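Here it is, the structure in full.
Some chains omitted; the rest stay in position.
Chain lettering (A and B) follows the sequence in which the chains are written, and residue indices restart at 1 in each chain.
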Amino acid sequence: MTTRILALRTTDSAPVDATIDELPALLADPTTLVWVDMLDCGESDRRILEGIFKFHPMVVEDMLADAPTPKLERFDGYLYIVFHALLTGWEKSHELPIGDLDVMLGRNFLLTSHSKLIASVENAWTQVRKKPELMRKGTAYVAYLIADVLSERYLPLMEKLDHEIDALETSIMKDPGPHLLQQIMDLKHKLQRLRRVGLHQREVLNRLSRGDREMEIIPEDVRPFFRDAYDNFVRVVDLNDSFRDIVSSSMEVYLSMQGHKLNEIMKVLTLISTIMLPLTFIAGVYGMNFENMPELHMRWGYYGAWTAMLVTAVGFFTYFKRKKWL
Amino acid sequence: MTTRILALRTTDSAPVDATIDELPALLADPTTLVWVDMLDCGESDRRILEGIFKFHPMVVEDMLADAPTPKLERFDGYLYIVFHALLTGWEKSHELPIGDLDVMLGRNFLLTSHSKLIASVENAWTQVRKKPELMRKGTAYVAYLIADVLSERYLPLMEKLDHEIDALETSIMKDPGPHLLQQIMDLKHKLQRLRRVGLHQREVLNRLSRGDREMEIIPEDVRPFFRDAYDNFVRVVDLNDSFRDIVSSSMEVYLSMQGHKLNEIMKVLTLISTIMLPLTFIAGVYGMNFENMPELHMRWGYYGAWTAMLVTAVGFFTYFKRKKWL
């Protein structure tokens, strides 16, 4: 695991790197802002989490494990937030590669912990180093910088899903087949998963942006920023609901197209049978071996039989034409 | 981009045009009412938005971008409202052409910003110029004038959708075919989109019309006006829900009609097969070449065979008639 620390003292013009050993002193000074970012932290970090930060044991346990859903819990002196970030490479993945981001937000410290590299954290780290004034706006603002990019990164996913669904609908109308069923089910699984993430994450961001008393750790002027991230998840959840509805409908369209094909096949079968069976019957009649069959001895009998058969065929054909079966 | 400004001083009898340079002075006077309308504003307008109006950076960011959904946010000194307006030409469009309308509503100023021409804004601008007393009722009332027309313009859309759905239902009963599936899906997409817009817009108007403390910027006597616009969206959402239900049902009707057609086709096939196969069999029997076949040598054998065949045919025909298959 790797831990990196950024500290911004009121006397410094820019944040500086710090070590774990300096942490207690930094945290003790309420005017110093500290951001600790832990990659892939494990049991060995309990010393920092429980010893230095005095986090509640349950928070530490959750940090060291995978959280099933985004959540927000309020403790004395800090908020514990779990975000779910879309991991890089999701465009090529068949599944939704999502990674936990544990955030502990105190008045003068921010601790982020994740087991995978998370683009929005990297982005915020870089920005904060380049523009110290961003960090000077407080730890909540830095948390927003992360949440902002993290939430915006879900929007291209929604667009990709939109295109996939459009393509699916076109395929169903053009060439319905069982391979599309697999696609539909895969989409449903993805949308289900995204829905679970989206609903909880939206709720977390809603609580962070609301002017609630319980969120007093977030300064009033930073809350609108979280509303911006919240808006993105309003959109994610809205679209997800629409997509689910459309995908369900597309299953019904699939069934309709299948029924349509069956009808087409049956029409051909019925057409051929209905024309051929009477003809075969007529031929069968004149294939009988009765001694006394006057038609057989007529000069134009054979041609008469052909005429009868043609008339029958044309008759049925016209009938079907009128019924719009051809 | 174009910015136009209308200012109404207590000493003036009618609102007058103003320039951006006059803005700071106008806004500083609490008795002067100012309406700034920006068409297609961009980065270059940050000076006005952040410098003169001191809007929260997040509001400015949202204004310069497209908002996914209507929303209402409360800031110190102003409300930030995003409306979604139906754009002119929607009647001929296959999609729902919707444009953002960002509204910043302060006690003595109203700022509207949009990237497309919006009929309800034009309408209010014209009205206000003609009847200064409308503007004198305050900025909230002018915002209502816009919201009123904007919301009413959704009602003809609902009527058009109603007619489309009625026509769809008729087509399904008369001539079901895969082209209707495409129509059903298009309708579903449209209704989904309209639902997202309608639900959020209804909520925004509800909050504007409620006597909440948080909406203190809207004078008590102006709130019932917003309730009027709210009523329109109650209707939009109600109808949208009904339409969704009806369109879903029409898919089931489609499947039923398809099944009905299949049954009809199968009846014909079964009828023809059931009558023809036994006849062909009888003909086949007397086409056999056995030496010892007494019937062949009977004088009326051939006619007997015809009789047998006729009786069989009539028998089956009667059977089907009774089963109501003909």
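Assume contacts are C-beta pairs under 8 Å (C-beta built on N, C-alpha and C of every residue); 3 or more make two chains touch, one makes a residue touch a chain.
Keep in mind the model is a prediction, meaning the values are calculated, not measured.
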Oligomeric copy total, full assembly; chains in place: 2: 5
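The working rule: only the chains that are shown with their structure count from here on.
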Whole-Å gap separating chain A and chain B, where each centre is the average of the chain's CA atoms: 24
Residue ranges of chain A in contact with chain B within the complex: 169, 173, 221, 224-225, 227-228, 231-232, 234-235, 238, 242, 245-246, 249-250, 252-253, 255-257, 259-260, 262-263, 266-267, 269-270, 273-274, 277-278, 280-281, 284-285, 287-293, 325
Parts of chain B lying in touch with chain A, wherever the complex brings them together: 56, 58-59, 61-62, 67-69, 71, 73, 75, 177-178, 181-182, 184-185, 188-189, 192-193, 196, 248, 251, 254-255, 258-259, 261-262, 265-266, 268-269, 272-273, 276-277, 279-280, 283-284, 286-289, 293, 295-302, 305
